[in-house]
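A protein chain is absent from this complex, but the other protein chains hold their places.
Note that the chains take the letters A and B in the order they are written out, and that residue 1 is the start of every chain.
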Amino acid sequence: MTDQEKDLRMRMSMLMDSDFDGRDNHRLIDAIESDAELKATWARYSQIGDVIRSSASGQMADKNFATKVSAVIAQEPTILAPKKLKALPNKRLSMATIGLAASLAMVAVIVGKSVNDHAEVFHTASYSQTHSNLMAAKYGNQVENQADSQFNDYLVMHNETAYMAGSAAMLPYVRVVGSGPGR
Amino acid sequence: MNWVVLRLFSLTFLALIILSVAREGFADDSESEAKAWLQTARLAASKLNYRGIVSYMKDSQIESLHVFHGFSNGVEQERLLSVNTPMREVVRTADKVTCYYPDSKSISIDSKPSRQSMLLGLPDDLTDLSKHYTFSLGEIEHVARRPSRVVSIQPKDDLRYGRRLWIDVESKLPLKFEWLDGKQVVEQLVFNSLSLEKSIPPEELAPSTQVDGTWKTKQHETLPAESLIWTLDGVPDGFHMVSYTRLKRDSNNRAIDHILLSDGVSSISIYIDQLMGEIFTAQPRKIGAINSYTRKLDKYLVTVMGEAPEKTVQIIGDGIHLQESMGK
Partner (left out) sequence: MVEVIDEELVRRVQKGDKKAFDLLVLKYQGRIIQLINRYVRDAHEAQDIAQETFIKAYRAMASFRGDSAFYTWIYRIAINTAKNHLASRSRRPTDDEIEVEVAEQFEGESSLRDQETPEGILLSEELGRTIQLALDELPGELRTAITLREMDGLSYDEIADVMDCPVGTVRSRIFRAREAIDKKIKSLTG
């Protein structure tokens, strides 16, 4: 084992016990999550604790237990509900930097239900048209103009930022340049 | 034509193919090769000097745009200019992207721009995309009389659009691009003319729009994800949040929240605006490859739009809720 590997494992041992030394623990957690060997070590360290705590008849987790749970969760929607819980102490980076970088890099949005559940609530074209006709009858052109202008603003903003999202497109800005109002 | 650079590309291309095949295994040849073509195309779009005219087609309308791209001393610069009224323009330099809107006399500036080329916007790492998309290599077809390889990006579900690109065999630049809803083409871009140059003069890369004191600059502020007061409960797997921004509009700085989502290939915007009176329209709209859906949420007006099928934007729109506890 290299010194670096040993240092990583030592830091992981401390991390498990919530003993933080002010170093970049966020990166350490990233490393544990993505490195199979480190993750397996995290698992074994946890098992050591389990055995120390177990009573005489204590049952242990099946060796594939965590893998099975992980497989089920992989099918689940991802959760997006960031809350202000107490954050990890870190002396190197400022909290704002971590907050933003970590949030945006890792955030994913998820669905609580299976997407298929929504099929029946999908509005038919005729419904939308009827609704829109009612609105138009009630408010006349006013609706359309205000809504149009608002909509165009959104469209422009979307096209400006879409390329940031890695929107696989040739010339992602082309819509910004190529779409005039009233189109 | 910069022969040295092209030679470099052939070598890079070969290296990328070997690397990607080695990484993904021989069973996945077509997929790895397709990805290698895309990655090389992205490199080419970024490192070559070229100018051209592009036709942009959507909803049976066609527009033309000028494209200028320069790369010198490690710095990339690009400019897009519409030849039709209202002659909008976008200029990108190393540190910002500026959009000029003569129609509304306004400018939008993004000072933390993505490092991606404006010619081909793809994420650096294509491996994650395989969960939701299949990459495949097609035949050689001709675009602007140049032999080009077809690369397809097909979604694995019906919640996303597909893409097809034609990549010039010689320069590896993307020459034609389509957004697909199933088999139907909803938007298309194609180079009508393209010339590769040793360099592009700086004046061709500088903005041509005249701006004066009457022009407004659009204001917006980026916010941390933790300040999100919304829960998104209807987003398909694979999408993640790219940014959360608050836009300021009108003379009273009305705030509009903009959440940008992406799955690496498609992007979807969510706008949460104030509901002004009872006046709003919930009609779904479609413009080219963009579908949009609007609904009322308490005292807010939510609009979802993006390069995805109608069904997808509606599902996302219906799944937005106000978080019960804020800032706890």
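Just so we're on the same page, contacts are C-beta pairs under 8 Å (C-beta built on N, C-alpha and C of every residue); 3 or more make two chains touch, one makes a residue touch a chain.
Every value quoted in this text rests on a predicted model; they were computed, and no experiment measured them.
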Where the unshown chain meets chain A, residue by residue: 9-10, 13-20, 25, 29, 32-34, 39-55, 57-66, 68-70, 72-74, 76, 78-83, 85-89, 102-103, 106-110, 112
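As a working rule, only the chains that are shown with their structure count from here on.
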Gap in Å, rounded to a whole number, between the CA centres of chain B and chain A: 21
Of chain A, residues touching chain B in the complex: 77-78, 80-84, 96, 99-100, 103-104, 106-113, 115, 118, 121-123, 128-129, 131-132, 135, 139, 142-144, 146-147, 150-151, 153-158, 160-181, 183
Chain B residues touching chain A - in the complex, by the definition given at the top: 54, 56, 59, 61, 63, 65, 67, 80-82, 84-86, 88-90, 97, 99, 101, 103, 108, 110, 113-114, 116, 118-123, 153, 159, 163, 165, 174, 176-177, 179, 189, 222, 224-226, 228, 231-237, 239-245, 247, 249, 258, 260-262, 264-267, 269, 271, 273, 276, 279-285, 287-288, 290, 292, 303, 305-307, 311, 314-315, 318-319, 323, 325, 327-328
